[in-house]
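My questions will all concern the structure given below.
Only one protein chain is missing; all other protein chains are in place.
Labels run A, B and C following the written order; every chain starts at residue 1.
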Amino acid sequence: MKSLLRFARTTEMTLLVIGVVFFVFLVIASHGDLLEANSLRVLLQFLAVPVLIGLAQMVVLAVGQLNLAVGAVGGFAACAMGVLMADHGVPVPLALLIGFLLASLAGLANGLLVVLTRINGFIVTLATMTVLLGVQYRLVGTRTVDAYPQGLKSFGSYAVFGVLPLIFLVALAVAGLLALMLRRTVPGRQLLASGGNPIAARLSGISNDRSVIIAHTLSGAILGVAAILTIASSPGVNKSIGGDWLLPSFAAPIIGGALLTGGSAVVLGTVLAAFIVRFVDTARAEFSLEPSWVNFVVGTVVLGSVVLGQVRTRRQERRTVVKAPDAAVAGGVS
Amino acid sequence: MSAPVSETATAALQEPDAPVEQPRGGRTPWWANQRIGLLILVVALSALFGILRPAFFNQQLVVFPLLRDIAMFTVVGLAQMCVLSIGHMNLAVGRMAAFSMMITGISYDLWHFSLYAGLLVGLVAGTAIGALAGWVIARTGVNSFVVTLALDFLLLGLIPLVYTGLTDNAAFVTKPPGMRELRNYSLADVCIGNVCGSPAVPQLAMFAVIAMVVVGWIYSRTKLGRELLMTGTSVKAAELSGIPTARRVITAHAMSGCLAALAGFMLAVSTGSIKATIGEEFMLPSFLGPILGGTLLAGGFISVWGTLLGTALTSVIRKGLDLLGVGLESLNIYLGLILLVALSTDRFRTVLSDRQGVKER
Amino acid sequence: MTLFEASEVDKLFPGVRALDGVTLKLEAGSVHALLGENGAGKSTLIKVITGLYKPDGGRLLLDGRPVAFGSPHESASAGIGVVHQERNLIPGFTVGENILLQKLPTSRGLVDRGRIRSEAKRWLAELDLDLDPDLPVTELSVAQAQLVEIAKALSVESRVLLLDEPTASITPNEAERLFRVVAKLKNDGRSVLFVSHKLEEVFQICDTVTVLRDGSSVLESGALSDLTRDQVVDLMVGRVHEALTLPPRTVPDAAPLLELSGVGTATGHADVDLSVRPGEIVGLYGLVGAGRSELAKALLGLDRITAGEVRVRGEAVRIRNVRDALKNHKIGYVTENRKEEGVFLEQSVSRNIAVTVWDRLLKRLGRIPGLSYVPKKAESALVADYVEQLGIRIASAEQLAGTLSGGNQQKVSLAKWLAAKTEILIIDEPTVGIDVRTKDAFHTLIWDLAANGLAILLITSDLPEMITLADRVVVMRDHRVRGEVANDHDYDTMSQQVIRLIHAEAPAPA
Partner (left out) sequence: ATGCSTKSSNDATGTSGDDASTGTSSGPVELKDGSSVKLALIPGGAHPYFQPWKTTAEQDKTDFKLGGVTFNETGEWDQGKQNNVINSLAAQGYNAFGIFGVSPTDINSTFEDLKSKGFAVGSLASCPAGDTNSADFCLSTDVEAAAYKATKATIEAIGGEGTIVHLTGNNVDSNTQRRIAGVKKAIAETNGKVTELPVITDIDKDLQTAQKAVADLLASKGKEIKGIVTTAYNPAVAAADGVASSKLPIKVVAIDDDAKILSGIKSGGVAATVTQNPVGQAYVGGWLLALLGSKQCTMKTPGVIVDSGSFVVTKANVDTYDAERKAKTTELQKDFAAQLSCK
């Protein structure tokens, strides 16, 4: 009962309410068309990748880092898989595995660079982003690679009961695993502890460096999955893949309640936020809105939901005593 | 001055043998200073590129546009630096530039303003939109990241509506007198008697110099600048020290908007027209310059020189790669790698200086 | 039997020799005190022992065998538990998880919540603490948080327990509970290291003592029963420390500068009556959490005043914020939380002191209105003046405040309000975590400020300090004033009166 009450006051609850209201509104506006199997399928189909990139960013935000290379890692991995299959005839499972590993490696490299060089994560991921964009272009140039086996594409477009796209289920599964890991496993808890209060974590025998590396690697791995889903569901891959991932990757977790300072695991919030952003797309098509208006609406929704959330946390903060030390203090022990 | 503390208390407080607490920083050797490190990097890379491609020192075709670029991106960096100083971010720098240039464009196109009157109108618009962002942040307490991101989307929606409504080509092409000259003139066109300046230095760079001097002066000499930095270090402590932190948040964002507008103007002048896509490329460079230059993301410490040098470093690398004829297949790979290596050496110097028993700020 | 020994330990920080050949021996079944002034190196020694810092010289021996801990994790595994001076709970986690963070119980790869709950309950019970292990730590009071940390240190089943100023922010009652646990550990044959600036406590619970001065041990494992309080203080200070004598001071009979009548706040204060006259020190006493700091903050406009009236110099006022309080009413507030609210750790000492007076220093530039700057010379002159007056020991005014010891930071925090030339000063817990000598200096200073005509509202949980300084003591409990006692500066009668007031009535319903 107590925990139920606590949930009622969370960002997730606000988002859930906003999402449901929005959806009902869209259903009414489309005279029920939106409930048709095909419309629902399309709605969910394009949620898979946004959910994953939001999660990929959320993991690094959880340790107080950020990852500017989300799009570059995903795009690079997708193109690598495409080229392996189309140009080198590598069997599908092997190519996907290699792509996934490449993305995870890229994440690992980010983490290692941050830890070893102590350069700001912002700069490190900016640099790796630049490098990977270059590699992506070198791999595919300006063409669209699509000569890979049909089987993969049918996996990408298959929908259970014609409604639930397989790739969406995969994304949900990843979200579930991530939530489980962050809530119930030791490395997951340690990762959040490092993000929540690095000094305290260190004093409790947790290696913050390890947490940072794990978070970046996880981020890369999730992007690897995103790349697989992308290549499976796209008409092909080209250098534009991943080009538009950066802002949505931040928007979903932050709307979902993640703190930029670290320590928050908001898997559900991120997923819900991705839903809401997706509803905006649907509304755009439904009302033939100009993109300008859509941007306008997105801006307003973001601001609105977060202002609401802020009012709530402020109310809670009155009772707050233990807080994450600010960055100034964080410099103290090293 | 009447001392609030009497002699006796002072005597009690001053323990003659109490140890003096040494600063952790100690004395930093000159070579461990981040700014000097950057300067060395910039000079060394320039020399390297100059040796590989003598054309690197071509005054009109290479140095002139390079300096024009550095000038513009320095202003962009300063725009971000102002909000970084209070520990905030402005994700809408580019869009603020676009918004203020839109107003400037309207002033040229519809009201036939002169070049500088239009600039002034743009600066005012930029200041206003920045202040608006600051006001929302101060009032709601919502993270600056989110507010400016939302504002970015809002402007991204608004600006094209205005452009498509008011113009045929989605750009204001009216050029007030003086604009073309501003774009092309260098110090060679400024003469005192028979002595003229260098043709390598664009006149447009004066805006960056003015911005650096003003911003530098504000942060180093004025109460406002100090209060901004104090707010950046700790909002709570600042509020409890009588600093009007809400107003300072608004000021910082207003300054950011104003500088973004200036950068937008410089871009418009150097490319030729005022269009909706102005500032689209501003976001990453706006962070890169200040952060490379030592400005803290967390707030409380800035460096105007550092911003210039950080910007110069990236521009020089890019220019050098251009001249080496590196194709798009390799350009970004080299760009990223050089940046990483350059910064790692910077880091290496810091560690080395730490070894010698000192620690850099 | 010596359980743990640190011998000839050195630790260098860039520019500072924090430990210089320190030796410390911890015996099984005894409580050992580690004393020293601020910055003497106590916390550093503890961090070296627990593997947070790598020593630059010397050896650590556990059970006579040399050990080297690469991380806090290793020292914990070896049976060394620690409560650090800084707070170290993870904000998003529950009480239970925080307690067991160092070795989360798992079953089949997943964190076992049931066991967390039951084990955490066990450790909390050791401290007689009835807390729900599922409560997020963000909902704890400062004192509760401190106790949770102690439970956390106990949870590693340590044979050696290091406590770095564990009593700085808990009530005497809670401290007693802690001491009972310490006694029990001692009887179990474990070894406890106790760091505190409160010598009364040290003499109450400790058996032996090591005193550090400027990073070296000036007394190693002396028996406390052989020492007097004054001897210990002299050792810490390095010369004969004179007992504090304050010159007589009379409160002029003037109208109150600050008056509260029937004040209620949004946080729950009700019917607060209070007045402070110029030249008077009014003490506001209460246990931690009584709502004194919150009252001060409400006074400064940081919280809503919902009832009653605040009068400054006889006029009813509504103070909007600290700036308003400073500029229009000349009220200053020295906060209790100096690290987060009092000083700007990452800014220079100079800016920390001058922050309240830039307005006054401004010089016009040219004729344009609003164009003015802070002249560097005037600023440094002013700073130098206060650095000298308060005896702030620094290498240069450009040094970052964060690099100063607690005592010096507190002086900096006070200096800015003195510089601002305030007439009413609210001073909140001025000497928490501050060593004896500096504490005495502070007492002289506060006394002296009142003698010079300042109206001072002194909030402190340190009863001896209150009795030393205050002219009147107002006692607060549960956000209400429970009574007022005129101070006769006699500890025994005063403490009885005050304690009686605190326990006089049943606490008001929440």
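The rule is simple: a residue touches a chain if its C-beta (ideal position, glycine included) is under 8 Å from a C-beta of that chain, and two chains touch if they have at least 3 such contacts.
Quick caveat: nothing in here was measured; it's all calculated off a predicted structure.
Although one chain is omitted from the display, it touches the following shown chains in the full assembly: A, B. Set against the missing chain, the residues B:48, B:213 or B:328 yield one that touches it, B:328. Listed here are the chain B residues that touch the chain not shown: 53, 55, 58, 60-62, 65-66, 69, 72, 159-160, 163-164, 168-171, 173, 180, 183-184, 267, 270-273, 275-277, 280-281, 318-319, 322-323, 325-328, 331.
Counting over the whole complex, chain A has residues 30, 33, 38-39, 42-43, 45-46, 49, 137, 141-144, 146, 157, 230, 233-244, 281-282, 284-286, 288, 290-292 touching the chain that is not drawn.
Convention: only the chains that are shown with their structure count from here on.
Here the chain pair with the top count of touching C-beta pairs is B-C. Centroids of chain B and chain C (each the mean of its C-alpha atoms) stand 41 Å apart. Under the contact definition stated at the top, the residues of chain C that touch 2 or more other chains are 340, 345-346. Listed for chain B are residues 233-234, 300, each touching two or more other chains. Across the complex, chain B is touched by residues 68, 113, 117-120, 122-124, 126-135, 137-138, 141, 247, 250-251, 254-255, 260, 290-300, 302-303, 306-307, 310-311, 314, 326-328 of chain A. Chain A makes touch with chain C in their complex at residues 180, 183-186, 189, 192-193, 196-197, 199-207, 263-265, 316, 318-326, 328-329, 331-333.
Against chain C, in their complex, chain B makes its touches with residues 1, 3-6, 8-10, 12-15, 17-26, 217, 221-223, 226-227, 229-230, 233-234, 236-244, 300-301, 354, 357-359, 361.
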